[in-house]
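One protein chain is absent from this view; the other protein chains keep their places.
Entry: chain A
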Amino acid sequence: MHTVIGHPEATEALSLSEVERIKADFEILEHQVNGTDLVYLDSGATSQKPRCVYEAEQHYYEYANSAVHRGAHSLAVEATDIFEQARETVAKFIGARSNELVWTSNATEALNLISYSMSNASLGRGGDEAQRFRLGAGDEILVTELEHHANLIPWQELAFRTGATLRYVPVDEQGALRYEMLDELINSKTKLVAFTHVSNVLGTITDVARFVSAAKAVGALTVLDGCQSVPHMPIDVKSLDVDFMAFSGHKMLGPTGIGALYGRAELLDAMPPFLTGGSMITVVDMEHAEFLPSPQRFEAGTQRVAQVHGLATAASYLDEVGMDRIAAWEEHLGAMLFEGLSNLEGVRVFGPSGIARIGTVPFEVIGVHPHDVGQYLDSRGIAVRVGHHCAQPLHRALGVSATTRASTYLYNTEQDITALIEAVSSVREYFGV
C-alpha cells in the first residue's frame, strides 16, 4: 500500500493486487517480446487498451453500426444514442458539459481546428460574433518552449497566415518554465496563450492557474494541451478555467483515430467552422450555407462512432478505478523511476527537481546514443521511446538532440520499474563505454 505525500488529502494509491488485477485486463501485456515478458514503458506515446474497449467497438459493429444524426431507421437511432451518450460520458470525465466537447480525429486536429477557425475569422468569416478570434499584424500568440510540435506548429502557421507574432515562454537549462517572464510576455497585444498541462518529454506539471490569470487579465484566449494530463490525473476544465483543451483518446486507453476538443460553449458557438461539408449545416443553397451550433458545427462528415464508443468505455474504466488513485500510483512509480535512474552511474536524468511530475522520466546513458539504448532495452522486452519526442526545441534547450523516455500508466508494476533500472545499468558495459 502506498500513500502519496504532498497531496492536499493524501490519496491512497492503487494497491499491488489491484494493479495486478488491472494488468490482467490488458491482453497485450501478457505477451512476450523477444522471448521475454513485455515491460511496456511507452504509454506517453500511446497507451495499451483493456479488453472492454475493443469489445465495445466490436459490439457496436455487431449490433448498432449505422450513420449518426441522419436516417430514421432503428439502427440509426441506436448509433446516435451511443454517439451522444459517449459525448456525455467523456465530457463529464473532464468536468465539461456535453455541448462543449467536439470529436476530432486526434489532439493534433483539435489544435488545428482552433488555429484554422481563427484564420477563417481573420478573413472575416463568422461575422461580428467572431470578432475576438481575429488576428492581424501587431497581435501576439504565446506558446512555451516545452511544447510538443502539435501545440507549436499550428500556431506558427496561424501567425504566418494572419501576420500575428509568435512568442514563447522559454525554459531554463533544466527545462523548467520561466514563469517570471509571464508578466512581460502576456501583455495587451496577446490574443492567445497555448501551453501544455504536462510536458510530454519531462512529465512536469504546469502551473495552469498562473497562465490563466495572466491571460485573463489581458483578455487573451487560453488553449491547454491536455494530452499528457487527461490520461494521468483528475481533470476539471471548469476549475482549470481554460477556454479550450485538446486531448487524445489513444493515450487514455481509448482507440486510435479519436480525440476531442473542449471549448467553452459561448466560444465554440461564435467560431467559424474549420472542416465543412455534410452534417454541420442548417440550410444550404448554391451560394452559401448556414451552420449548426457547436459541437455539430465542427463535426463535418461521417463520424467515428465505434472509436467514440470505445473512448467513452475507456473513460468509464478509468473513472471506475479512480483518477486520483491512478495519479497517486503513477506518482509513486515516477518517483521510483526518477530516483532509480538518478542513482545509476553514467546515467543522467533530465528535468527540474522540485516540480510535480507524472510517471514520465527522460534520461541519457552517457556515451551511448538513445537509439542504441532503446534497441538494447527492446532486446530485453522493455519498450521505451527514444528520439526527440516531437519536441525538438525543448531538446535543443536541454542541449541534446535526443533522449530516452520511460513513461508509466496504471497497469505498470514496481517490477516493471525495477526491470528497466536493472537493464539500464548494464547498457554501458554492453556498448563498451
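Following the convention adopted for this analysis, a residue touches a chain if its C-beta (ideal position, glycine included) is under 8 Å from a C-beta of that chain, and two chains touch if they have at least 3 such contacts; residues count from 1.
Basically, contacts and distances are computed from a predicted model.
Asker: Absent chain per UniProt: "SUF system FeS assembly protein", "Aspartyl/glutamyl-tRNA(Asn/Gln) amidotransferase subunit B", "Septum site-determining protein MinD" or "Transporter"?
Answerer: Choosing among "SUF system FeS assembly protein", "Aspartyl/glutamyl-tRNA(Asn/Gln) amidotransferase subunit B", "Septum site-determining protein MinD" or "Transporter", the correct UniProt name is "SUF system FeS assembly protein".
Asker: Out of A:Gly257, A:Gly322, A:Pro352 or A:Gly387, point to the residue that touches the absent chain in the complete complex.
Answerer: A:Gly387
Asker: One chain is left out of this view; which of A:Val39, A:Ala121, A:Val361 or A:Ala402 touches it in the full complex?
Answerer: A:Ala402
Asker: Mind listing the chain A residues that contact the chain we can't see here?
Answerer: Answer for chain A: residues 34, 368-372, 375-376, 379, 386-388, 392, 395, 401-402, 430-432 touch the chain left out.
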